[in-house]
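For reference, the structure I am asking about is given below.
A single protein chain has been removed from this complex, and every other one stays in its place.
The block that comes next holds chain A.
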Amino acid sequence: MNTIVEHIADFLKEYSPFDHLTYPELSEIANSIRVVNLEKNKTLFQYNDVLHDSFYVVASGVIHLSVIADAEETILNKCHEGAIFGLRPFFAKNNYRMTAKAREESIVYAIPIAVFRPFVANNTAVLDYLLENFATNTPSSKDNENSRGSLISDTVFYTDQQSEMQYFQTLSYNTTPLTTTATSIVSEVAQLMAEMRINSAVICEATFPIGIVTNTDMSFKIATGRFPITVSVDKIMSSPVVTVPENVSLAEAQLLMLKNNVTHLCVTADGTNKSNVKGVISEHDLIVAQASNPGVLIREIKRAQNPKELKKIRVRLTDLVQTSIYKNIPLTHISNITSEINFALLKRAIELSILEMGSPPARFAWLSIGSQGRKEQMLLTDQDSILVFEDVATEKHREVKDYFVNLGKSTSLTLEKIGYELCPNGHMASNMLWCRSLTDWIKQYDSWMKTPGEKSNNLSSIFFDYEIVFGEQRIEDAISNVIFKNASNNTLFFDFLGNDALRTNSPLSFFKKFILEETGPNKDKFDIKTRTLMPLIDGARLFTLSHGIKGINNTYTRFKQLAISDPKYSEIYLNCAEAFITLSKLRTVEGLKNENSGQYINLEELSKIDREKLKNALAPMRELEELIKNKFQLTQFS
């Protein structure tokens, strides 16, 4: 046996269903593997291709599985490292029902069916795993945590609406319900329900369900005083209980609840009330199962106990953004919702850290800066934040600062686990520099604004886009006041910002061609972030500060507001607002496609219409540039 076989066996062992197999078995499989290299955009198999004699495991890279319906390519799943796909030959004889294409240069292991089949036959765990994944409809990414080791099904009966598919999925529900007997005392049952944090208890005779008590019964029958709290539970229970079999679908469960006018269903082994209790489905489970609903997401964030749960929610947020974009919901709307959810996530991350570290020794404010502060964060980007704590006595200062730096560190760590990358420039509250007392911050802003350019080349304009996430509103107000006090009639400062806004490279060459990246990993792509979005963002910030408009941080609303406050140029501002939306949308779509921040766009992949849209969106930028040049005499720094 050679070492490469060992390597491959080690790799496979990490992922299901291979983890059910023994090492010698894995070695045997590894020994018969073919290693295939796929160039970017190379198709491995196509819809209606004859079945291959093997199935595939992704060793590195990303493979997209897609179907083409109504001349539109729809991505069913993205397979990452360790994912299995192409299982169809195991179970079916007819041709492939989907297309597998390499999104980036990838290496896949082809495992011959003939070799693997005996292991499947002899090992029920493996068989079950494969069957289950072959039988379920396309899993959306919310089900597979981290997409790692996830299986991708091949039997896709693709319908247009995603919600429809989810409608017939099986529900996940509480499988360890609180059970009690008819003679229990109400107050004891209520105590147990409170401890377990559930809102129902099943009353059983032997192991068969005879009734159910819910929060509603408690409030209607006990809290109103109709029954004393010492009565036995069978007096207030709803009986008989509505029972369902284990594999009930979402649609069915919802119908039953409506028909019987109940909020809870009892799951039993055979679906009658003459068998063992298996679980309880509540209305909440139904809501959770229905698509990724923003309200539900926020509620779940508040309940999340650890970064892992938050991460799952963050992944569902991406789903939400994706479906919303495809359904053509206005981008301003989507970004509002997204930022609310992002804020809730941040807040929960801070709360979790505080729970762990004990309550803070002083009042403080956690401010998000940069794109989060502007509420424009659609995709996973990096974390930018600062922390301001109230002034404390000098001898305590050190201790207090230590606490907050640690709080910052612990929170950034949580956020990193959720999937927000650390800021490459270190603009985070975990950094000593950006975790300071209020007086220090006021001094900092003073020096940035009164003597810009002087020893503060590192002045990042992102510090002027901030939004409170957690803590004292008054601290944020204090900072805003300092900024606006300093901003009035401060030509030097505006010169600096103005130059900063104009410094960015223009997006079009002299011949009106897009300027593409010349070197680096993103060669021949268009940098939509620095070349188009940043100038608009910088421009909007500059004008709002100079007009003294407070409390509006979002670039789109800033332009809208400017159109009102500065009617002379309202047309330019409105055009910029529209341009900003178009560009952000292009970026978001690109980011969703590649699962990154969407900073670099491959123009060749854009449709002709999109390319025109992009070009048109650049026109207002030139006007804005002229306006900046006219409005501020940019002499001191140029």
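Everything that follows uses one rule, which is that a residue touches a chain if its C-beta (ideal position, glycine included) is under 8 Å from a C-beta of that chain, and two chains touch if they have at least 3 such contacts; residues count from 1.
The rule is short, and it goes like this: contacts and distances are computed from a predicted model.
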| item | value |
| --- | --- |
| Options "3'-5' exonuclease", "Carbohydrate ABC transporter substrate-binding protein, CUT1 family", "Transglutaminase-like domain-containing protein" or "Transport permease protein": UniProt name of the undisplayed chain | "3'-5' exonuclease" |
| Residue among A:V62, A:A83 or A:A110 that touches the chain left out of view | A:A110 |
| Residue of A:T22, A:N37 or A:N425 in touch with the missing chain, whole complex considered | A:N37 |
| Chain A residues that touch the omitted chain in the full complex | 1-5, 7-8, 30-37, 39, 42, 60, 105, 107, 110 |
